[in-house]
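Removed from the display is one protein chain of the complex; every other protein chain stays in position.
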Amino acid sequence: MRIAGRGPGVRPVSFSFDGRRYEGREGDTLASALLANDVALVGRSFKYHRPRGVMTAGPEEPNALVTIGRGAAATPNTRATVQEVFDGLEAFSQNRWPSLDWDLLALNDLAAPFLGAGFYYKTFMGPRGWWERVYEPLIRRAAGLGALSGRPAPERSEKAFAFCDLLVIGAGPAGLTAALVAGRSGADVILADEDFRMGGRLLAKGAEPGPEWAAGILAELESLPNVRLMPRTTVTGAYDQGTFGALERVSLHLADPNGLPRECFWRIVAKRAVLAAGALERPVAFRNNDRPGVMMASAVRAYLHRWGVVPGKRVAVFGNNDGAHVLASELVAAGVNVVGLIDSRHDVVPSGDFRVWTGTQVCNAHGRKRLEAITLRTPVGTERLAVDCLAVSGGWNPSLHLTCHLGGRPEWQRDIAAFVPTPGAVPGLRAAGACNGAFTLGACLSEGRAAAEEALGALGMTPKAVDLPEAPEAQYNITPLWSVPGKGRAWLDFQNDVTVKDVAQAAQENFRSVEHMKRYTTQGMAPDQGKNSNVNALAVLADATGQTIPGTGTTTFRPPYSPVSIAAMGAGAEGKGFAPERFTTSHRAAVGMGAPMIEAGLWYRPSYFPLRSETHWRQSCDREVQMVREAVGICDVSTLGKIDIQGPDAAALLDLVYANRFSTLKEGRVRYGLMLREDGFVMDDGTTARLGPEHFVMTTTTAAAGPVMRHLEFVHQVLRPELDVSMISVTEQWAQFAVAGPKSRELLNGLLDAPVDNDSFPFMACGDVSVMGVAARLFRISFSGEHAYEIAVPARFGEALFRELVARAEGLGGGAYGMEALNVLRIEKGHITHAEIHGRTTAGDIGMGRMIAAKDCIGRVAASRPGLTDPDREQMVGLRPVGDVKQLTAGAHLFDAGAAPLRENAQGYVTSACFSPTLGETRALAFLKRGRARHGEHIRMVDHLRGIDALCEVTDPVAFDPEGGRLRG
Amino acid sequence: MRFSALKVLKEGLTGNKGWTPHWRDPEPKPEYDIVIIGGGGHGLATAFYLAKEHGLTNVAVLEKGYLGGGNVGRNTTIVRANYFLPGNSEFYSHSLKLWEGMEDELNYNVMHSQRGLINLFHSDGQRDAFARRGNAMINQGDDAVLLDREGVRKHLPYLDFDNGRFPIYGGLYHPRGGTARHDAVAWGYARGASDRGVDLIQNCEVTGIDIEGGKVRGVQTSRGAIRAKKVGIVVAGRSGQVAAMAGMRLPIESHVLQAFVTEGLKPVIDHVISFGMGHFYISQSDKGGLVFGGDLDFYASYAARGNLPMVEHVMEAGMTLMPMIGRARVLRSWGGIMDMTADGSPIIDKTGVDGLYIDCGWCYGGFKAVPGSGFSFAHLIAQDRHHAPAAGFRLDRFRTGHGLLDEEGTGSQHNLH
Amino acid sequence: MAELIASRPAAGLVPVRIADLSLTEESFGALTSLSPRRGAEGALGAALQQAHGLGWPAPNRSTQTDGARLIWFGHAHALLIGPEPAQGLREHAALTDQSDAWVALRLAGDGAEDVLARLVPVDTRASQFETGHTARSLLGHAHVSLTRTGDDAFLILGFRSMAKTLVHELELAMNSVAARKGG
């Protein structure tokens, strides 16, 4: 309930939990608002479905996980202790059926003796198939916490980069001080804090320096232009060279986000960092310590001071350190009924206006859905105490998580019975305050100042003086207590339902390494990532194995510090945002012609150009092929890579990167080039034109444009820096179109300002031309096997030229053709694409072995390895069907006629296949063992997947116009 | 001790007091017939099959840290047999058959779940390449089904079919593909090997390999010298360092591969899905976490952790493929060190030293290979000749160019596989 | 004879105006890539100075006159923006016409830096990235050239074919920045 006159804000806020309406206040978290409304039961545990209540007041909360929102906007597993309430907030409990109050799977709790550590490794082993059909579905349905809606959420998140001199992580006393020192000294500072209000533990203090002091510092920091405050921002991970990941909750607290993204995932690059993340209080394991109403003492304190909420009418405090006494005093001062303080230490001098049991432990908690009483084991016997809230403090664990992210291993510090960070574990980062094991306010303040001063020194800046407030000298004085011995189950990992018994059993089964124990029991694998339990579990394991804690191991953490949504880290990639889209200049025209556009790498290219009368792609494709063979076709080939290569040594570079020679290429001529990787296999192919004595333009395949550019730069910069040559991509500069077919020259001559003929422009010629007044380049090259050209104009004219070319082609009985027809045309001609040069083919495999000239070139030596020149290799052939089955399919495998289609009989495979309208039958390209010597042989093609079994004749790969007469016409 | 439902029941009723250690913790003996360096999945499986298949039990497994602490405990748990190059097909096919009998063989529930794996394709060219793969799988006797877009939709209705950057043309469905509980595989083999008399020695780092006259004599360790007639190296992630103790240099570069798991969620993804355009693969564990990963970080590394660019790339792939997972939160990320070979396929072979054998280079496909690798490596060590399904994993294939196993077709650059 | 109509890379995509931010397409004359011949950096600089009044830019810097700008464009290149290059430059450099290869966007207004911070992994704040500074980097997943042309203005050169993606990503970021400013 809320104490009158205390707590945040005044504006009432209306929200619902499991459909019931409640009122909270602005500044409440869902947890504080529910506690203010006396709601104790908020969730169910993972395995045993035990009733659970709010346990903490921060993101480490293991119990109060709820689903926020409904439908596609539902967000599961949200910590009620972090979620701010707003008008209309809808929250739902999880992992229960049919309701939170009556959960059927709570039956699991009764079966607990059979469901202990690792039980599933020992059973459910048969009969075969039962795992997938019976056991696994049952287990899966019972497991899990919240549910995804299965639909994409409508709202967007974003990502951003930030840079600073000093990143301060955490805005408690140490962080505020560090930021102030650095800020006043002129450093470029980012102060990030996971809470929506900065101040950290100061906000949960009943005395100054506390909230007011924090407010004063924050006001000054806000006034400094060189300081950026990032509230609601959790630094989630430390990465190399001062890069940090951070998640900002931008609009999760707003009823109307008004255009704001939900979350922002920041990549912060900091020259130095101060970790001031504070510490987390740890529980004590005792029987039924998971009952709703058993809470962390620090949480009770935070709810009291920050939210004016007391989570019970009869409160007891149980601790092993002096902090418990401070809380008890503050509760009494606030008028709360403190039933008493149970201190496990013997040598404690009681002080304050409440009863104190020393040398006493809480050994059981009673009540199911709400705490009703506790049993104490005093030095003289047991005692039952009626309470509805128990505040527990087992001591503190420094929040050193980020110092582990680069592999740092925390060290055990005996006097505070806790792990502390290893200095230097993250280069440039220093821990200060409670996260460094400094548990008094005075030490936090001075460590914060010292850390900032050290960072400033490293940055070459002079620290300005900052006076620190007087902090009362509080003592910590802890005597470790990890678990209270006794019967029953005592929880370590609340979320995953790992108990002290489970850890002991793991040790008994020889899972004695801490890593084994964690993996066997699932300890620390739940959403709180062991924040509440890892150290306790380690201590219990140490006890079970008779070792010391540091001798047992250490606890280490991996990113993220607290869970981060996939939507935030993957922001912007939804839909088309995953990779840039590249559009050719003819895109709009092609779409206007009804062409379906397909992806070619990042590009979009037209598949085919349907006429109104055509209902199947094959009709369009066949027509387009015929058009090219009989009249003229137009195809945008701008997506092929184009690289401008200039310089006195341009030819020398080309001789090196191509298997064949280019230094002998004459000006005004084009040559086909085959490029090898250094390991001797084919990398890419294309044509290269010599535009001038020292000027070439190379084309690459669409897919290899990037890799080839990188390769050329590698060869030049790394292998042959002495060559005087320059390279730049001109792919984007030129729109280039194939004009292919017997009427291609007729078409072009209608456009060119000076006509061309076979003498001025023979096959494989190139040169500058003028098209409709625009300077252009013309290449007489052919992928289709027809008399063909490619004409290139500056991209601004691409769309206009495409439309003009298509219009004129149509006038000549031709038109535009797409990727389908392009593919058929090249298969008919036996031309290769990356379906054939798939990275495992040699020049010899594709019949180009003799192109490797007698000169140094990339890949020449490795291509001479015996395995690459073996005559038994699969060689490219053509196939035509000769049996009843006329269909050939890419991806089918080849066998001797009559051989069973088994792996050991495989002779090769089909790479490309199509129906050739020119030849009136299906044609394919394939790789076949010793294929070149097997032309005319009949072989079996089997495509199990598509149910095709065809008898084929092996042919030359060139099925159409093998003499190439049409090229030269 | 034999595990069964009855045993669990009986122990439950008697306070779970009767459970005994999964494996013994013996002191190392001064000499063994065979020493296996490396107590990861492959090493433990090797020891198990040495004992079970070859009756060789005077065997020690030497592990620098804790059993199963390497990549077997930090992967995305996918089990499949969908390779297409001869040399790979028969090996992974054999390995999958061992998976299918593993629970009987080990009397341990490794939760091998044949929930089906779907490799998506996004163009006609990719479909043809997957058809070649699927047909090769069937040639081998394994299972594959070519799904069209609607076929994929029936299995995976939650993918973004309408607006994704790379439209879904279909998928190659491998019904026998699936997942397993990774740690349990290591523990099951450890228990099986230990029960058969193999000594599993933890916290025992090998610091040298003793070779005399071209023959292996034993190893030096942090717990003293151990003599051995035969030594097997199975130390993924450290292969280069251990091989160097025998004067070898390997065609391997070590790379870090990151993986991710979300908080527990109710069942939502029932298959293993692989999205090649985004180098993204995902499944949901029995506990409810979405387990997923992507590509290497791409730089040579021995740090079992990565950096943000690849983290973000993986999340972005998830968002374009199945935006419904956006609200799931990543709970933990981790990295494993991969032996990346120069053709993307592994090595199980003899070395230039008599009695010294090596099993390495699993790139990032080592988990599914655990039983097959253990079986074949045990065969090689025991009989000094290759086990037929693994006969293609020769060390000299790079030098000769014969039998290169480059499934990706990316050539000799180690990190591109 | 009909004429070939020129089209602009960002036609139909810009202008985009959101709160104080604007994204527009720049209209320049020629864009020419200059890559010095081996050892000719000095001579090229002198020739540039003489012909166009522009000095050869240091890495990550640009130089400019009234009608021309020369942007450092990579380890071996600079981009001459505006005038047709003087023929004499060919003696010292490989010249390549890039006038149609790039979409040139101007991002301007209060918060332009914040827009870029959502997309570019380089610190573009004025304290680090002054007027005239330039960088080759990424915008989202696309390769770009980025130059600060004024207190609140940047020139972004991206691949022509990616104009739609670039504008789309910038627009999303502009919306987000405007929302944060309460616009």
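By written order: A, B and C. Residues from 1 in each chain.
In this section, a residue touches a chain if its C-beta (ideal position, glycine included) is under 8 Å from a C-beta of that chain, and two chains touch if they have at least 3 such contacts.
We take it that contacts and distances are computed from a predicted model.
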{"item": "Among \"Autoinducer 2 import system permease protein LsrC\", \"ABC transporter ATP-binding protein\", \"Sarcosine oxidase subunit delta\" or \"NADH-quinone oxidoreductase subunit M\", the UniProt name of the subunit that does not appear here", "value": "\"Sarcosine oxidase subunit delta\""}
{"item": "Contacts of the hidden chain among displayed chains", "value": "A, B, C"}
{"item": "Identified contact with the non-displayed chain, of B:T46, B:N307 or B:T320", "value": "B:N307"}
{"item": "Residue among C:R37, C:R69, C:R106 or C:R136 that touches the chain left out of view", "value": "C:R136"}
{"item": "Among A:A147, A:L202 or A:V269, residue touching the chain not depicted", "value": "A:V269"}
{"item": "Residues in chain C touching the chain absent from view", "value": "59-60, 74-77, 121-122, 135-138, 143"}
{"item": "Touching residues (missing chain, whole complex) on chain A", "value": "239-243, 267, 269, 406-407, 427, 678-679, 710, 713-714, 717-719, 721, 856, 861-862, 864-865"}
{"item": "Touching residues (missing chain, whole complex) on chain B", "value": "238, 240-241, 249-254, 298-303, 307, 309, 342, 398-399, 412-415"}
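Please note the rule applied: only the chains that are shown with their structure count from here on.
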{"item": "List of chain C residues in touch with chain A within their complex", "value": "1-9, 33, 35, 37-38, 76-77, 93-94, 96-102, 117-118, 120-123, 125, 127-128, 140-142, 159-166, 168-169, 172-173, 175-176, 178-180"}
{"item": "Chain A residues touching chain C - in the complex, by the definition given at the top", "value": "156, 158-163, 188, 250, 257-261, 267, 269, 572, 576-577, 579-585, 603, 644, 646-648, 724, 726, 728-734, 771-774, 793-801, 804"}
{"item": "Residues on chain A engaged by chain B in the complex (per definition of touch)", "value": "46, 74-77, 113-114, 116, 119-126, 128, 131-132, 136-137, 139-141, 143-153, 157, 159, 237, 239-240, 243, 245, 265, 267, 405-407, 501, 505, 508-511, 513, 515-516, 519-520, 522, 525-527, 529, 558-560, 563-567, 569-579, 581, 598-600, 677-681, 683, 834-835, 838-840, 862, 865-868, 870, 889-893, 901-904, 906, 909-912, 942-946"}
